[in-house]
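A single protein chain has been removed from this complex, and every other one stays in its place.
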Amino acid sequence: MSAHPSSSLKLYFGIWITLLACTGLTVWAASLDLGRFNAAVALTIATFKAILVALFFMHLKGASEKLSKLVVVASLFFLLILLALSMSDYATRTWT
Amino acid sequence: MPDSQLTAAHNPALLHHFAEPQQQRDAASLGTWVFLGTEIMFFGGLFCTYLVYRRGYFGDWGAASKTLDVTLGATNTAVLICSSLTVVLAVWAAQTGRRRLLIGNLLATLVLGTAFLGIKGIEYKEKFEKHHVPGASFQFNNVRIPGHPDQYANPSHAEIFFALYFVMTGLHALHMIVGIGIFIWLTVMAWKGRFTPEYNTPVEMGGLYWHFVDIIWIYLFPLLYLIDRHP
Partner (left out) sequence: MSMATASIPTVERENYLNKHYGVGSWLFTTDHKRIALLYLLSITFFFFIGGFFALLIRLELLTPAGDLVQADSYNKLFTMHGMVMVFFFLIPSIPAVLGNFLVPLMIGAKDLAFPKINLLSWYLYIIGGVMMLHCMLTGGVDTGWTFYVPFSTAFSNTKVVEAGLAIFVAGFSSILTGLNFVVTIHRLRAPGMSWSRLPLFIWAHYATSIIQLLGTPVIAITLVLVAAERALHLGIFDPKLGGDPLLFQHLFWFYSHPAVYIMILPSMGIISEIIACFSRKRIFGYSFVAFSSIAIAVFGFLVWAHHMFVAGISVYAALVFSLLSYLVAVPSAVKVFNWTATMYKGSIYYDAPMLYAFGFLGLFTVGGLTGLFLAALGIDVHVTDTYFVIAHFHYIMVGGAVMGYLGGMHFWWPKISGRLYPEGWAKLAALIVFIGFNLTFFPQFILGYIGMPRRYYQYPPEFQVLNVLSTAGATILGVGYLLPMVYFLWSMRYGKPAPDNPWNAAGLEWKTASPPPTFNFDEEPVVTWEAYNYDELNRFPVKEETPVAR
């Protein structure tokens, strides 16, 4: 498949190290008191890791066509609809 | 050997309704991605539930989350990340025709996947011992809310946390079990020498599924274990 087998192996191990480091980072960040930003930091790191896995381990980056990317983006878009419109109710209720 | 030569010959892996191997591979790839899209929505219902209650019962959930073992959780995250590496190496080995490397990595994936489930089992056992399993025997009394030492967590709200903890991690573990099944099958096929640089779609698709399950855990870990950890 790949023209430079050793270069893709290097890439895989590099991503692997990064993912492990991010796991350590997110545990460490959780021990800091960042107020409401704790959740944001944790989710940002998780999303960064997920993107790394998707792009390089699942080969979304080198995908020969854009269709698989479209499928992923569309699914996430509909997930966003579910979350956002549900929250439009919960965030604006005047009763509990 | 280029793909075109294979098309003309009788390719045993080519199904009758496809014109050429590339079309068959593209169909399998698209099908897998679409399936993973449905999986996003399948877990999405749970993420929505999570969001609603975490927003509503943040303090109680922080207290409940703090009782989870973050070391075991982080270890399991690392185990899954390592398994993702062995999976991507397996795919690479299949594509470059390295049969022994392929089998080795598939077996390593199986070991790591089983290790994940074992660690998960230890955590579940601990929940039973601590009466943190939702239901009649659930107990969560006199646990203070992080950051508010004068307040106790509401046991009912904590029970919802643990209910969702079990559903989310349980569903994830179920996906792991299915993944292990798929990888056992892939190992057998690789043992029989079915995969070649020209035909390795099953390894690739099994790999996509495994990585997806990994990604779900990458989110579950901070969402469940790290809600309000700081001292």
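Letters A and B name the chains as they come in the text, with residue numbers starting at 1 for each one.
Quick note on the criterion: a contact is a pair of C-beta atoms (placed from the backbone, for glycine too) under 8 Å apart; a residue touches a chain by one contact, two chains touch by 3 or more.
Because the structure is a prediction, the values reported are computed rather than measured.
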Chains in view that the hidden chain touches are A, B
The listed residue (B:113, B:134 or B:179) that touches the chain absent from the view is B:134
List the subunit B residues touching the unshown chain?
-> 15-19, 23, 26-27, 30-31, 34-35, 37-39, 41-46, 48-49, 52-53, 56-57, 134-136, 154, 156-157, 159-160, 163-164, 166-167, 171
Going by the touch rule given at the top, which residues of subunit A touch the chain that is not shown?
-> 67, 74-75, 78, 81-82, 85-86, 88-90, 92-95
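Here is the rule we go by: only the chains that are shown with their structure count from here on.
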Hey, which residues of subunit A end up touching subunit B in the complex?
-> 1-2, 5, 8-9, 12-13, 15-16, 19-20, 23-24, 26-27, 30-34, 38-39, 42-43, 45-46, 49-50, 53-54, 56-58, 67-68, 71-72, 74-76, 78-79, 82-83, 86-87, 90-91, 96
For subunit B, which residues are in contact with subunit A within the complex?
-> 29-30, 33-34, 36-38, 40-41, 44-45, 47-48, 51-52, 55-56, 70, 74, 77-78, 81-82, 84-85, 87-89, 92, 95-96, 197, 207-208, 211-212, 214-215, 218-219, 221-223, 226-231
